[in-house]
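Shown here: the complex without one of its protein chains, the others still in place.
The chains carry the letters A, B and C, assigned in the order they are written, with residues numbered from 1 in each.
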Amino acid sequence: MGHNRCVSVGLVGLGRLGRQHADNLAFRIPNCRLAAVCSINPEEVEEAQAQLGVPYGYTDYEEMLRNKELDAIFIASPSSYHCDQIEKALAAGFHVFSEKPLGLYMEEALRVQEAVRRHPDQVFMLGFMRRYDRSYVYAKRKIEAGAIGEPVLIRCYGIDPAQAMPGFLQFAKSNYSGGLFLDMAIHDLDLARWYLGAEAERVWAIGGSHRYTELAQLQDAETGAALVQFAGNKMGMFVAGRNCAHGYHIETEIIGTLGTLRIGTVPEKNQVAIMDDRGVVRECANGFLERFEQAYLDEAIDFVRAILDGRQPEVKVEDGVLSTALGYACKESFETGQLVEVSTPAALCSPHKAR
Amino acid sequence: MGHNRCVSVGLVGLGRLGRQHADNLAFRIPNCRLAAVCSINPEEVEEAQAQLGVPYGYTDYEEMLRNKELDAIFIASPSSYHCDQIEKALAAGFHVFSEKPLGLYMEEALRVQEAVRRHPDQVFMLGFMRRYDRSYVYAKRKIEAGAIGEPVLIRCYGIDPAQAMPGFLQFAKSNYSGGLFLDMAIHDLDLARWYLGAEAERVWAIGGSHRYTELAQLQDAETGAALVQFAGNKMGMFVAGRNCAHGYHIETEIIGTLGTLRIGTVPEKNQVAIMDDRGVVRECANGFLERFEQAYLDEAIDFVRAILDGRQPEVKVEDGVLSTALGYACKESFETGQLVEVSTPAALCSPHKAR
Amino acid sequence: MGHNRCVSVGLVGLGRLGRQHADNLAFRIPNCRLAAVCSINPEEVEEAQAQLGVPYGYTDYEEMLRNKELDAIFIASPSSYHCDQIEKALAAGFHVFSEKPLGLYMEEALRVQEAVRRHPDQVFMLGFMRRYDRSYVYAKRKIEAGAIGEPVLIRCYGIDPAQAMPGFLQFAKSNYSGGLFLDMAIHDLDLARWYLGAEAERVWAIGGSHRYTELAQLQDAETGAALVQFAGNKMGMFVAGRNCAHGYHIETEIIGTLGTLRIGTVPEKNQVAIMDDRGVVRECANGFLERFEQAYLDEAIDFVRAILDGRQPEVKVEDGVLSTALGYACKESFETGQLVEVSTPAALCSPHKAR
Partner (left out) sequence: MGHNRCVSVGLVGLGRLGRQHADNLAFRIPNCRLAAVCSINPEEVEEAQAQLGVPYGYTDYEEMLRNKELDAIFIASPSSYHCDQIEKALAAGFHVFSEKPLGLYMEEALRVQEAVRRHPDQVFMLGFMRRYDRSYVYAKRKIEAGAIGEPVLIRCYGIDPAQAMPGFLQFAKSNYSGGLFLDMAIHDLDLARWYLGAEAERVWAIGGSHRYTELAQLQDAETGAALVQFAGNKMGMFVAGRNCAHGYHIETEIIGTLGTLRIGTVPEKNQVAIMDDRGVVRECANGFLERFEQAYLDEAIDFVRAILDGRQPEVKVEDGVLSTALGYACKESFETGQLVEVSTPAALCSPHKAR
């Protein structure tokens, strides 16, 4: 606030999450203007333009990049496009926000890192929105204030609602999702690094498919568990899954030497409790858009402010690279059954040193 | 513990609660022996004798009172017998425990008070078991330790499970229950006096029967609410009912000048939470025997200890009388629609002064 | 969304809540433009204009009303100005949103009602924001869907944080707040009418000042309790207060014939639980701006949409009048100690019939 400048944003990707970003960018972000939308689906483009009053519409991403009115590109396209679109937008001189992941393969993540490092004056931000969720932010501040002493163990659950499984199975038959640990656990792996203040060293990951056994044929798991040893004998426990009966279960616990914090133990939908012949019932959030609505908004606000303030956001490309490296180690461990050392290639120096 | 003496108890009443008391007295009370059982139903007597190893069985209460081996009489018979049985047991020289209420009418409560006062060397205890429930005891100690400052408002819910309604309707057609406020709220009225440390002055009570409208014809209510002004501008809010969908809802809240205590907000059955397509579900206790199992046991332990220690228990007959007087004021207010002054006849001096 | 028109709003009042409204109107409301701000304090006006990019600034309300660019007036000034400012804005042809209350006296509420009725083509909306809170909206929908059968009893707590007491005492020495029931309970009285679908008939209200005894000298109470009989033997229990140790306690419970809903039992700040040597701790919201942030936003969104759609919002002026009438009845009962009939002057026909 207090800025007179306005950031013009072009958004690519108008799926469910893309459309949510579009609504936010159009109406709810101070000093921001949604000036262009892009999708390979022309109907999505037209609808967004009409409903949100967006002047420019594209079905060709590179054409949008030639629009000189734009200041920043917001990438919410399918994961397989991220790496390429980030590189091109940076090369064209734009500030870039990209949804996670940096790419579907480790090499893509490293390519993005290189591109970002080549353009230090452009803002780059990765959509680890949980770091903007109020409860997660509050927990971080509490830890920094010493409320639980030194964090030594983190437990993260990230389980998608069972009702989304049929859609996922349909998608997974013809697309590469990255598998449970890369696709679902990546936010948790980032959170673990953030809260523990340490990098992963070794991991063992296991999993199974007991209800939807076709997942096993896709080399994937319905429910997986990983144990990670972090530097300094810190510990991480992760449950990732796609078969949560009660909704979208995102829960994080940080155990410290003097106390423990839990976020989202009951993944409640709202503040209503229903008491009826079943007992006392708390209904649950049914997906990421519902649970993280505020975080999706606040990350975009911070992206715009970072551009106006001429600073980089707190979530750095290295966070994406290191979380991806850990996700790949989980995936390898799950697939081989072995304990896996988390490789940190020379390129992956810590984000603190990186800048 | 540490006593060598053993208290021999004769129990009258072998209904559901009576039988629970019998099991406790037979097996779970140190220095106590269940020596006799009495019921107008000879089968109940035989069964209890056989299963619990009780030497004496009676179908005639006065005959039991002639058994010189007994030290104490435990009364768990229907409410309409309480007053008479208490008087006779005291006259025969026994220590007496009686389930609530002291009687169905105010005069009966006063008659019992007179009888108790005539036998100051015999232990008399009224079954306000909630005062022995660990959570209620803990709350009392916290308040005495200043945790919430001065208690100024109490809210009490006492709502029977809806599933018990058909049985109650059957009972109420041919019996006088005392009505919602005397039958259901009496424990709460006692708790209010206990926690606030003050006596009631005025009450307004209202109610309605929206699901089981036949209750209105019995001059009773399915759900009732009372607001009571206590001495010193303290306040009591009471909800009594018989139509709780989720189980047996006993909840108490004490608001003080520096904090608030709540007991039983979720009337949980146990520590299990079920997460399924309904959300996060806490199942609830389904009745007083389940909720107050520990309290029923501990009140009997205290009764036996009081006898062995030669002292009176903390719950005094005056507590029964004053709670009954308040219950009657609620009932009168509900029936007349008017604000009612809580009468405290001369006989009702405070329990503190009484002894 | 989908509208091309944009509503230009002029806001009067730039206190804490006014400033929150200003931020919302400036940045977060689709099809809305904050075109003017007004306050008797010129510094507040300048600051808001600078930070929010507002073209027009006024220290004179009537001057703002002469601005022909404006479509609507948003009133967030002190309560004593509401009635007059509403009348003038309506007379000048504007759509009007006003913070509660309609006025400090019953006659003011009725004057506003008359004014609104004289301008049926202008949108008028009263800031009963709780009706826009997601949890409250969800509860309403659940009830309409039959989740708890017929609502028969509502319990509402509205207790301000103790830490705000010193500021309130300062204010109350030289201002008329309306007293606990009108100032604090008015939202709850509206909610009771909304959820029960019935109007109040009789009330008894009591209260006391045990920590801040100076409140008694102001004819006010620190903590108050009211029992209200609604049509059809429905019941309402209200606790209003200004001395909540743990934060801002807004809790609502609706008991129906088949179930119960509770909103905000733990007035939690966020989804973080802290486990340390105190036990498991949930920190609480500390005021209305924190608890109802989303509701303040959504009510403004609905106001703007109602203007664009040419319809009246769901909260009608009659809701304000009837809630105020009930609040006055509570106040009278508290002051006289008597049971009070809730007067419904001829002017107060039901909102359903009103339009």
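The working rule: a contact is a pair of C-beta atoms (placed from the backbone, for glycine too) under 8 Å apart; a residue touches a chain by one contact, two chains touch by 3 or more.
Note that the coordinates shown come from a computational prediction; the quantities given were computed from them, not determined experimentally.
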Legend entry - Sole residue of A:40, A:92, A:137 or A:153 that reaches the chain not shown, by the stated touch rule: A:153
Legend entry - Option touching the unshown chain, where C:96, C:245 or C:329 are the choices: C:245
Legend entry - Absent-chain interface as seen on subunit C, which is shown: 162, 245-247, 249, 266-269, 275-284
Inset, instruction - Spell out the interface residues on subunit A facing the chain that's missing from view. - result: 148-150, 152-153, 155, 204, 206-211, 223, 225-227, 229, 232-235, 237, 239, 241, 243-246, 255, 257-260, 265, 338-339
Inset, instruction - Please give every residue of subunit B in contact with the chain that is not shown. - result: 1-2, 4, 23, 26-30, 50-53, 134-135, 138-139, 142, 147-148, 258-265, 268-277
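Everything below uses one rule, namely that only the chains that are shown with their structure count from here on.
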Inset, instruction - Please indicate which chain is farthest from subunit A, where distance is taken between mean Cα coordinates of the chains. - result: B
Inset, instruction - Could you tell me which chain's Cα centre is nearest to the average position of every protein Cα atom shown? - result: C
Inset, instruction - List the centre-to-centre spacing of subunit B and subunit C in whole Å, with centres computed as mean CA coordinates. - result: 42
Inset, instruction - Please compute the C-alpha centroid of subunit A, do the same for subunit B, then give the distance between them in whole Å. - result: 57
Legend entry - Interchain centroid distance [CA atoms averaged], subunit A/subunit C, Å: 38
Inset, instruction - Note the residues in subunit C that touch 2 or more other chains, in rising order. - result: 148, 258-260, 265
